[in-house]
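A single protein chain has been removed from this complex, and every other one stays in its place.
Think of it as A, B and C in the order they're written, each chain with its own count starting at 1.
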Amino acid sequence: MSEPVRREIPVTALKAKDFKTDQEVRWCPGCGDYAILAAVQGFMPELGVPKEDIVFVSGIGCSSRFPYYMNTYGMHSIHGRAPAIATGLASSRPDLSVWVVTGDGDALSIGGNHLMHALRRNANLKILLFDNRIYGLTKGQYSPTSEVGKITKSTPMGSLDSPFNPISLAIGAEASFVARTLDSDRKHLQGVLRAAAQHEGTALVQIYQNCNIFNDGAFELLKDADTRDDWTIRLEHGQPIRFGRDDVKAVVRDPATGSIRVEEHVAADDPRVVVHDAHNADPAYAFALSRLSGTDLRYTPMGVFRSVERPTYDRLLNDQLDQARAAAEPDLAGLLAGGDTWTVYQ
Amino acid sequence: MSEPVRREIPVTALKAKDFKTDQEVRWCPGCGDYAILAAVQGFMPELGVPKEDIVFVSGIGCSSRFPYYMNTYGMHSIHGRAPAIATGLASSRPDLSVWVVTGDGDALSIGGNHLMHALRRNANLKILLFDNRIYGLTKGQYSPTSEVGKITKSTPMGSLDSPFNPISLAIGAEASFVARTLDSDRKHLQGVLRAAAQHEGTALVQIYQNCNIFNDGAFELLKDADTRDDWTIRLEHGQPIRFGRDDVKAVVRDPATGSIRVEEHVAADDPRVVVHDAHNADPAYAFALSRLSGTDLRYTPMGVFRSVERPTYDRLLNDQLDQARAAAEPDLAGLLAGGDTWTVYQ
Amino acid sequence: MQKEVKRLDRVVIRFAGDSGDGMQLTGDRFTAETASFGNDLSTLPNFPAEIRAPAGTVLGVSSFQLHFADHDIMTPGDAPDVLVAMNPAALRANQGDLPAGATVIVNTDEFTTRSVAKAGYASNPLEDGSLSQFQVQAVPLTSTTVRALEEFDISKKDAERAKNMFALGLLSWMYNRTTESTITFLQEKFARKPEIAAANVAAFRAGYNYGDTTEAFAVSYEIAPAPLPAGTYRNISGNPALAYGLIAAAQRAGLELFLGAYPITPASDILHELAKHKRFGVRTFQAEDEIAGIGAALGASFGGGLGVTTSSGPGIALKSETIGLAVSLELPLVICDIQRGGPSTGLPTKTEQSDLLQALFGRNGEAPVPVVAAKSPSDCFYAAMEAVRIAVTYRTPVFLLSDGYLANGSEPWQVPSVDSLPTIEPGFIREPNGPDGTYLPYLRDAETLARPWAVPGTPGLEHRIGGIEKADRTGAISYDPDNHDFMVRTRQAKVDGIARSLPPLEVDDPTGDAKVLVLGWGSTYGPIGAACRRVRRAGLSVAQAHLRHLNPFPDDLGEILRRYDRVVVPEMNLGQLGMLLRAKYLVDVIGYNQVRGLPFRAAELAEVFKGVITDV
Partner (left out) sequence: MQKEVKRLDRVVIRFAGDSGDGMQLTGDRFTAETASFGNDLSTLPNFPAEIRAPAGTVLGVSSFQLHFADHDIMTPGDAPDVLVAMNPAALRANQGDLPAGATVIVNTDEFTTRSVAKAGYASNPLEDGSLSQFQVQAVPLTSTTVRALEEFDISKKDAERAKNMFALGLLSWMYNRTTESTITFLQEKFARKPEIAAANVAAFRAGYNYGDTTEAFAVSYEIAPAPLPAGTYRNISGNPALAYGLIAAAQRAGLELFLGAYPITPASDILHELAKHKRFGVRTFQAEDEIAGIGAALGASFGGGLGVTTSSGPGIALKSETIGLAVSLELPLVICDIQRGGPSTGLPTKTEQSDLLQALFGRNGEAPVPVVAAKSPSDCFYAAMEAVRIAVTYRTPVFLLSDGYLANGSEPWQVPSVDSLPTIEPGFIREPNGPDGTYLPYLRDAETLARPWAVPGTPGLEHRIGGIEKADRTGAISYDPDNHDFMVRTRQAKVDGIARSLPPLEVDDPTGDAKVLVLGWGSTYGPIGAACRRVRRAGLSVAQAHLRHLNPFPDDLGEILRRYDRVVVPEMNLGQLGMLLRAKYLVDVIGYNQVRGLPFRAAELAEVFKGVITDV
């Protein structure tokens, strides 16, 4: 393994612009990816990690061009495989900060299996899933997050298959950290990035992202000043889940069935109001939260659904190496001559 | 499409032995697969479908040899791909009864993505997942359902990654039918097969199966007469979930947190006891049930976790074909000469 | 003002502008007008990989080239006679392709200092004399259009957008095209926005009149219709032609088509096209990935359908393992590879022929798969039918190779009558074929070596198949060494035997005295053919042959190769067909290879051929 010379400049001196590259950004004008890029570049200095210790790995898709625009190490790999590639990198180089950028097609269609396994494995990866509910790069086919009945080039009579709820799916796959945020809400986005970065293990961040060419306005309900407060459920750990204008709406638990749902006009002291617990060991809680919203986005929880501690794959793996080394020094000659040997003399 | 001549013999006359083939069964003596095979062959006549309309498709693994032993149409395909192949078959031939046989490696490791997508798509497939928590055919490496720390040939210092809970995973993937049963409990197994067969859509049945060569006794806790009643939670729709000797244990809901858990010595009339509702539209309920057991099998729910109605992919697809045909007859000449044409005269 | 009309025999026009300028649409419309006028034609679109590359940059330039003539032509033309440049970047990106004397129509409105700089020019090319070898027609396209649309109640942006229709009108005047079809088209396209429709029609007309009235445009041109065989024609590009070929073949076989596909450039349009034709019993399944796409198609074939999967290079690589399964199962399956620049993600929007060896060898074990290639956009139709014939008759997966150039390029196609299309016999088996009423799924047809196809639902023929080696006849699992050797050779013999069903290879050797044969495959047909014509016009003899079948080769190929002193094999790869020919026939073929993501230029090929001929 290389032992690179550490750079002298103090890391704190980094600015957002240090993370820009000389590459012309090639998304469509108005694409939500721009906002995410700016938010991520703005957040990076806070990470407190030297640029050279950061790696962005992506698959293929509009979103997956992301690494070209980050002045860190980066790999624009192949469709769906970024979580696998990043797992190899992160588990052999636990000193790095490894980020994956992917899309709803990249992560959930062709790459679904790698994502799922990355989540259960829990290597130290931060996965940013740009969910525009469409295949952007290939010009507008429906994706595994598109709503049923979606009319696209490949589904002229409407799509037939129920979409995934990426949050539910991730929780079902034993994810230790799952969050959702929005391209246009820079502050919220950066807050979620912060939480993800602090989490040790695989963090999945679903970012609703507008594709203004092929699926424009998909998340308008959560963006439009007239509607967003009515439909966005902000999750904050330790806080009662209240929202809407004047916080009149709340997520309440039905004491009879135990299920949770949204109610309007909930009294301030209603004991049924759920207090958000992102650290709840039982994933059933976060799962229930994830079911509050359907594809119509009505009542969409935003923020960190779940963040629990679990040993990370990279750490466990490197511990085994240390343990093995502690038991005995590597001895190549001994290895080669191991087992039954015999000697032939001249 | 072929229009085969229908057979004259009444279907009801079929016996278990009609489903046996002349192939020598080649599992290790004592393997749990034998019991499953017998149970399936015993169940088939009940299905009320002529043999020639039944297809078994499998991947690769010990379990995936299953089709050779069923005197129906069958395909022993390649590792992990059976759900995809079966989807093509089921959605182009909705008249058939299509069954998938797979293993924990086949379905959840290499084939995880196809499984997940089959579940959300909901074509009319019955997927039998023989879960022995090990790779049998390749001689004993750990699988995605093996408990953490498992020592196998590929993990001499113990496995590192948290396993999937296949029931949780399936529910996270929008499954419309999910159940669990046990190789050695023929009656229960057949009951679950019955429910799966009756379900329209993709049904996932996890079958705990003993691999007596590489993971012997993995499910002993649920089989041993001394322990099984203590640890098995039988799920029956509409019934309070009580179990244990004299039904003293029960699954209760904590009115404060809404979460469910097992309690011992629960009074017969305790209102906190959960009444099983497999048809609950909210998957959060079935998900919570799936979390009652960990890999140690203590308090393992068995039976149908979830069974809800949802349009099936094959039906929707064929409806679109009908709709298109109803709008206009197929006209090949018209298709070829469609769009702008011009004529050149002699 | 009475203007001069000049006759020409052929013209190559290239429309170029920003991705957002609607150049593809403009080109399509000009093509439609030209087609209905009766010229022979050939087109070549060219667009950036980005959905909307940054406006005003060279990378964002999208272009459409059209070659049309009063005689039959084979390529979209090496170099444009006329370039329409909607902005400085479009000029800069295409300038290098222009021969001296070419006409350049530039939209002067866009030549601001900023735009000129953004395109990477140091100074304004309209002013610095750098275009002196061209005939520059400076037209303020944007402002003239906006002025022409003043009375319409549309936004300035919409008015500016109509400048492509203005340009189209101008060119329509220049080349005496008919205008009705474009007017109808615009009215239909914008049926829901009548104001926009009217504005676009007005812009189109304004452009036409601009040509008619402006002094700068002193001459218009007439290109007489080409004397094509009588019949009904349409213009068609390769992807829809391929889709139609599949549908037609399925219909003529009485099979329902099942497409399992995952979107990928440049193959996605086949999925899009087939998705429209459900009434033909076509099921399209957008799978979670390429492996599921081919898997589902194979499942459908097992069920008695016609399984098809479409992709491009990287997706085909993913299908490798399942193709091997299909070889072992011996079920019909058509695998369409619309090739693009490789390796890896490569050049997704560019053309290349570099998947031939992948098609032949890209899977484990001895797993022979027949390979068929299309040679022109409309030929994709017939190539698809041939692929289906082989797949169904021989119960085998078949590769159908097309490429980015064929996929997007277009040419007139004489629409065949349905009755003239061959029928295909699936020959499902319905009765036991073995002793004592048993079914032997691997009992072969003596002539084709095909195994029977027994479909679920057929009583008495229940059977199991799989990817483990199977015993001859019974299909039961067999580890027997001799059986394995036999089955490996039998599968090979089955594929080799397809050659017996092929017509002799056509060799075009008009003078009969050629010493040099040019042999190609796939989309190089046009440029090679055009180059051979040039060579012949120069008084030299050259023979041309083109392979539809890459595996197996036609039986007479070896004999044909040996007839010539030299065999030249031009390919858009590093010599893949060349390798196969050398290996099989031990003939020292001469490869001419370019891997530039673009079709060959006929002129360049002609020079190469001449070089070889004079060298003999």
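The rule we apply is simple: a residue touches a chain if its C-beta (ideal position, glycine included) is under 8 Å from a C-beta of that chain, and two chains touch if they have at least 3 such contacts.
Note that the structure is predicted; figures quoted are calculated from it, not measured.
For the chain excluded from display, the touched partners among the shown chains of the whole complex are A, B, C. Shown as candidates are A:74, A:144 or A:201; the residue that touches the absent chain is A:74. Touch with the chain omitted from the figure is made, among C:484, C:533 or C:563, by C:484. Within the whole complex, the absent chain has one touching residue among B:135, B:208, B:231 or B:313, and that is B:135. Interface note for the absent chain: among B:16, B:38 or B:157, the touching residue is B:157.
Within the complete assembly, residues 24-29, 60, 62, 78-80, 109-110, 112, 135-139, 141-142, 144, 153-157, 159, 213 of chain B touch the chain that is not shown. Mapped onto chain C, contacts with the missing chain fall at residues 48-49, 59, 312-314, 316-318, 320-321, 324-325, 327-329, 339, 341-350, 352, 354-355, 357-358, 360-367, 466-469, 479, 481-482, 484-485, 488-489, 491-492, 573-574, 579-580, 582-584, 586, 588, 594-598. In the full complex, chain A touches the hidden chain at residues 1-2, 4-7, 21, 23, 50-55, 57, 60, 67-68, 70-78, 81, 84-93, 95-96, 113-114, 116-117, 317, 320-321, 323-325, 327-330, 332-333, 335-346.
Everything that follows uses one rule, which is that only the chains that are shown with their structure count from here on.
Between the Cα centres of chain A and chain C there is a gap of 39 Å. Taking the mean of the C-alpha atoms as each chain's centre, chain B and chain C sit 44 Å apart. Each of the following residues of chain B touches two or more other chains: 113, 116-117, 317, 320, 323-324. The set of chain C residues that touch two or more partner chains comprises 278, 288-289.
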